[in-house]
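Structure below; questions to follow.
Moving on to chain A:
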Amino acid sequence: MLWRKSWLETRTRFLIGLFLLLLLAAGNVLEYPRVSALIPAARSLDTGGGALGGLIRKAVELQHDYRGFIWWQWFRQNLTQMWTLFAVLLGTGGLLSQTSGGAASFTLSMPVSRTRVIGIRAATAVAELLALALVPSLLLPLLSPAVGQSYAVADALVHGACVFAVVLAIGEQIVADGSRYGIFGAMTAEVYFRTGGLPWPGLFVSAAASAAMLYGAAINIAETDF
Partner candidate 1 sequence: MADPRTIETLDLRKSFGTTEALRGLDLDVPAGSIFGFLGRNGAGKTTTIKILLGMTRPTAGRARVFGLPADAPESSVEIRRRTGFVSEDKELYEYMTVDEIVRFTAAFYPKWHRDLEQRYLRAFELPLAGRIKALSRGARTKLALLLALCRGAELLVLDEPTSGLDPAVTEEVLQALVAHVASQETTVFFSSHQIAEVDQIADRVAIVDRGRAVVAGELEELRERYRRIQLVFDGGAPQPAFRAPGVERMRREGRVLTVLSSAGADRIIDEARALNPVSVDVVPVTLKEIFLETVSAED
Partner candidate 2 sequence: MLFRPNPSLGVPIYLQLMEQVKHAVETGALRPGEQLPGIRPLAEELVINPNTVAKAYRELEHEGVIELRHGAGAFVSANAPAKKVTDSVRAGKTIVASAVERLRARGLSDDEIRRLFEAELAGLTTPGGHRG
């Protein structure tokens, strides 16, 4: 019953999020023909020096092929940004209070331990976040033929899973973009994109951080006076 309750409490946000992400993913794919037409022209632009110029040059270079395009547009930008948003929404919905419509005392009067209640709540959120990361990503291989491209399912799964693995630690985002331990780097799995190897250090850090956060939250809830 607790599972059903968690689902009832989060399903609207989840479904809206899923719908939006699916639209975005489809939008990205369908955009490709137009973007690819622009790339040759963009390449010849003088973007000047400096960090921004460098970023633009990098973006242009990457997107000259479909896989790079998808990686840049979808995984690096849209999914990570939108998904972070949804993770915050779903995850911080209040483990015991707010989303229950304020009935913390009712839940607590049931013969269940607090650990179980937040455990189920957390597990539901995690499952939904996984779906939000993977399902729209899986749309990519499905839809790519429509623009005359193909996208590997493996790529979709890996990138999707990495986004998922990291957002659990979003609250304590260690801003070390580009470093081996950086969470953002792990989230976008730049390493995998370039070399096919997984961003293990970043993933490990985020897993450790999320475990620590969850443990801390459990202790806190167990000690709280309601």
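Candidates were picked such that all candidates are chains of the complex that A comes from, given by their letters.
Please note the rule applied: a contact is a pair of C-beta atoms (placed from the backbone, for glycine too) under 8 Å apart; a residue touches a chain by one contact, two chains touch by 3 or more; residues count from 1.
All values derive from a computational prediction rather than experimental measurement.
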*Candidate from this complex that touches chain A, chosen among 1 or 2*: 1
*chain A - residues contacting candidate 1, complex*: 1, 4-5, 8-9, 100-106, 108-114, 222-223, 225-226
